[in-house]
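Here the complex is missing a single protein chain, while all its other protein chains stay put.
Going by the order they are written in, the chains are A, B and C; count residues from 1 in each one.
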Amino acid sequence: MTPAPDTAPATASASGQGSPDRPDDVLTVRNLGVTVGGRKLVEDVDFTIRAGERVGLIGESGSGKSLTALSVMGLLPDGLRATGSVRLAGVGHDLVDADEARMSRVRGKEIAMVFQEPMTALNPTMKVGRQIAEVLLVHRTRPDRASARAAAVDLLAQVGLPDPAAAVDAYPHQFSGGQRQRVVLAIALANDPALLVCDEPTTALDVTVQARVLDLIVRGVQDRRSAMLFITHDLAVVATACERVMVMYGGRVVESGPVQEVFTRPRHRYTRGLIGASDLTAVDDRGRLATIPGSVPPAGRFPAGCVFRNRCAHATEACATRPDWVPTGPDSGYACFHPVAESGVRGTAVPTNQEAGRG
Amino acid sequence: MIVRLVKRIAVLLVSLVVSSVLVFAFMAVLPGDPARVALGTSASETAVAQLREQFGLDRPFVAQYLSWVHGLVTFDPGTSYISHTEIGPQLADRLQVTLWLVGAGMVLACILAVPMGILMAVRHRRPSGLILSALSQAGVAVPAFLAGILLITVFAVGLGWLPANGWTPPAQDPVLFLKQLVLPVLSLGMVQGAVLTRYIRSAVLDVLREDYLRTARAKGLRPMRALVRHGLRNAAVPVVTVLALQLATLLVGAVVIERVFVIPGLGSLLLDSVSNRDLIVVQDVVMIIAMAVLLVNFLVDTIYLMIDPRLRGGSS
Amino acid sequence: MRHHRRPTRGTGAIAATLACLLLASCSAGSTATGGSAGKNSLNIGLTAEPANFDFTKTAGNAIPQALLYNVYQNLVKLDQSGRIQPQLATSWRLSKDRRTYTFHLVKNATFSNGARFTAEDAKFSIERVSSDWTVAQKSQMDVVDTARAVSPTELKVTLKKPSNDWLYRMTTRVGAMFSRTGVSKLATEPVGTGPYVVKRWNRGDSITLARRDGYWGREPHFKSVTLKYFKDPTALNNALLTGTINVINDMQSPDTLYRFQNNPKYKVIEGSTNSEVVLSLNNSSGPMRNRKARQAVRYAIDHKALMDTCWAGRGKLIGSMVPPTDPWYQNLTNQYPYDRDKAKKLLKESGEAGHTLRLRIPTLPYAIACGTVVKSQLEQAGFKVKLDQLEFPAAWLSTVFKNADYDMSIIGHLEPRDMQTVFGGKGYYTGYDNPEFRALLQKADQGTKKEQITYMRAAARLLSKDAAADWLFLLPMLTVADKDITGLPVNYVSESMDLTGLGRS
């Protein structure tokens, strides 16, 4: 997770570009940027995910976390361009700027994705069994329709759908949102991907089913020894599902590290605010919940220098220049001129897994 | 599903009855006594009265309406006031002509519009997409009869490749039939195609924004294949609705092309009958068109009912 | 709202089929241009299609134009120069008291249903006019007292009073000879003694006449003649240019005539018709009752400029209701020469200047063209004119013709010798009611040939002087045909388009 300007290739995990550095590195992102018409929506994002590792990516709406995920998938909307480098273990080419023919061989096989809206992510006019079978047939991981169908039944059983043999012949509208998300998950896990990207997979679901779907995702990933990049704005979810977390704001990674460490001892002022805002037990003198003042600026309109400085109570003139990445461990660090002192942290509990405050 | 089907059939029947009443009532308002027109300018009042009696025009409206509907239902619409000939075969002939014209025109329109519309949607931000889009906009803006006149001027009168106008029943001379069909079908197909292209573009654009299309790509389908496998089926729904509506509308809309190319279709029968005050024929033609529109809409509805899994179930 | 459906495999199949179809037709199209008739057949382009084949009950000129002299025959017929000639009668004689005609009929004539033509059929046909016909022309037979078949080949017709006009009318539709056994389906299956029979009728498109086997007279050249109908003059031109038809009979777009005149493939014939384009004035009500106002109208119109503008200068300025092919024709154009100042003065004197005149024209090419010019010219002379376009025939007939709800209209009166009908009858839409005029017409009808001419001329002059209407011009007969077509009629003076003389060189 990494640095800033051209000065430091200083991250522990990163050294040089090209193929993954270590044998168990699954995804290596270097210097990733996303631009639209000259505006930078995401810039200088560097990170690595190792095999079987579950990494969370949190931030408010507009922080660029979804764009980061979509860049990895090569599914940016029309008009948006990715720069930098995204390498996947076992794939001989860079995913950025790869042509559709190459990307389509990777998607669904090496990387798979679970989307936010289960209600619309499935084709309403196709039986779910065929939709699952399709991903197997496209990548020829099953030789024929019959075996693909059998595999689909199996997958539906794995994601805990009742009566999977009947479910393959049902249409999406016959399922509830949580059930549909399981179908989407079944599609994503069908080819045992090296990396699963989840974009707020539980946000649209009822609170009561969120935990179960989350549990299924984690189990599915663990069973396959797949790596996971998990995008959410819900800190509790990250705490439950991930080992490591990256905090994004204004299109940049502002802090990263093991979940426990970042959530209990945040260094970046933004991370601190975020955690404070999701702590429903902490109120101020007047009995109000803590919030981050101001609102997220429109993309590309973040201040120069530290992107958070216009909402930060601690900002000084120094913040007008860009803060360097300060590594604090092999996979952790932050970019802030006025970090929270390591000792002076109020003991903030890791939020429990429930509908926590949203950015 | 059966309940829905029964409901739709009931709606269709009620619509048919209501529209037949509307048509009949409208005809009653039309100025110009058919008997007078049939007899010419200086026929005596007694002769006119006699003819009115013969046609049954002196009966109460309800009786006239009922016998008209009876004629329609039994496929025996009776005899024209003006031509003194059976209307049934004439309607069948004219309808056949127009169906050839409109059918071939629509098929051509589809052949042009489906690939164009998809291409325009897929490339809607690229120069090629914009150029196609501009072309289709221009196509929509040109009146169909102007296109027809230009085609005649160039290909018939100028180059002498094809006949300028006329109609020959296919059974009489198939080669001539085809030759005479080309230009009218072209002018109809191009203009309709341009209109259709816009609809297809917009439908495909809508579908391209759908999440399930992104899901399909995330599965590893290439964009075109994802669109074909997952998108087109869904994009087809609004397009087919429009297509059905256009098809029915064209039954009379083709009259302009029929006029340019001197084709004895349903539209020109309508025009002739209106100017001759051949009211029964006018009534029948209008009713045929209304029936066609209602029927086609009903069929489209029913097909959706059969195909869309979401409509099939209990919930809407 | 409706929802999603499966893509259509069926569409693909249909599409492929049609693609083949289009390809086939394109390649077929490149070999030849179209439905040009073979050597033994002829295609003629016309404008007004008959509604049916029964002119005894259906008004209009389209039916006699197609059938008379071709399918039906008369005892006597009218030739190109307007003279009466024998047809089914070999000769005829008029009694001294000018009331009894004796016709000697051809011996070997048969109807297309196989029946022989005899004097009984002639008697039947004449009597049938009064008993069964419904069209306006039936009154032309009112003058007949009795018709008697003296022998199978001799017919005696006695009139109630002498009438020059009656024999002339026998050349028109009312003189058509029907079979006693062939009048049951007149609307669809006409039975006559002529050289042609109706073979096929593609309604809305064409009528095909076929040469009849066993025709009693001289066989016409063409085995089959197709009459193709075009509502639009441009389509008619294009059809000739692309070889779909061989002849345009009575062309309605004179501005385009030059295309054929300068082309060696075609010949153009300009002849005369009976069709006076009349600016009819409502003599019985409204501002046009005023004679001075009517005269002002006549002075206000520059006929030469009008004809040049709306009919490309083709046609003839006549100034009266009499075409040059009638024996009593005289040029009356100098009675009301174009004089805008005089028109303004007369209009002022009439006291009608404040009224807005309703010029209600039918939707016919010449009427629309002339209406535009007439309105402009009248306005320049100080009239206020409102132009209404009424759909022809129905709306124009009921509004202008039947109800006389108009001040001015424009219509071509194309019936032959129609001065009597248009201005002599009571209740006619022109509303012209002048006993002196009617007396002149009566004298003309009952007098000798010479007297007829004298009185008809006097009547026409009176009509013109009264400004009962303004005669804009006489429509020309413009025939355009392939160079090799021979025997084309020059004038259109009878009700028939006589096909029997046509040939190919």
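In this section, a contact is a pair of C-beta atoms (placed from the backbone, for glycine too) under 8 Å apart; a residue touches a chain by one contact, two chains touch by 3 or more.
Here, contacts and distances are computed from a predicted model.
With the options "Cytochrome c7-like domain-containing protein", "ABC-type transporter, integral membrane subunit", "Multisubunit sodium/proton antiporter, MrpC subunit" or "NADH-quinone oxidoreductase subunit M" in hand, the undepicted chain maps to the protein name "ABC-type transporter, integral membrane subunit" (source: UniProt).
Screening A:28, A:120 or A:210 against the full complex identifies A:120 as the residue touching the chain left out. Of the candidate positions C:139, C:158, C:224 or C:256, contact with the unshown chain belongs to C:256.
From the options C:371, C:393, C:476 or C:489, the residue with contact to the unseen chain in the full assembly is C:371. Touching residues on chain C toward the chain that is not drawn are 1, 232-234, 237, 253, 255-256, 258-259, 302, 305-306, 308-310, 363, 368-369, 371-373, 375-377, 387-391, 394-395.
Remark: the residues of chain B touching the chain excluded from display are 11, 14-15, 18-19, 22, 26, 29-31, 124-125, 130, 133, 137-138, 140-146, 149, 153, 157, 199, 202-203, 206, 209, 211, 238, 241-242, 245, 248-249, 251-253, 255-256, 259, 270-271, 274-275, 282, 286, 289-291, 293-294, 297.
Throughout what follows, only the chains that are shown with their structure count from here on.
When every chain is represented by the mean of its C-alpha atoms, the one lying closest to the mean of all protein C-alpha atoms is B. Ranked by distance of CA centroids from chain A, the top chain is C. If you average the Cα atoms of chain B and of chain C, the two centres end up 37 Å apart. With each centre defined as the average position of its C-alpha atoms, the distance from chain A to chain B rounds to 53 Å. Mean C-alpha positions place chain A and chain C at a centre distance of 88 Å.
The residues of chain B that reach two or more other chains are 233-234, 307-308, 310, listed in rising order. Listed for chain C are residues 3-6, each touching two or more other chains. Of all residues in chain B, those touching chain A in their complex are 125, 210-212, 214-223, 229-230, 233-234, 307-310, 313, 315. Only residues 31-33, 36-43, 47, 51, 82-85, 90, 93-94, 104, 107-108, 110-111, 149, 152, 156-157, 160-169, 173, 175-176, 178-182, 185, 232-234, 236-238, 240-241, 259-265, 268-269, 272, 274-278, 300-301, 303-304, 307-308, 310-311 of chain B touch chain C when the two sit together in their complex.
Those residues of chain A that touch chain B in the complex are listed here as 73, 75, 78-79, 100-101, 104-109, 112-113, 115, 117, 120-126, 134-135, 138-139, 171, 173-174, 184, 187-188.
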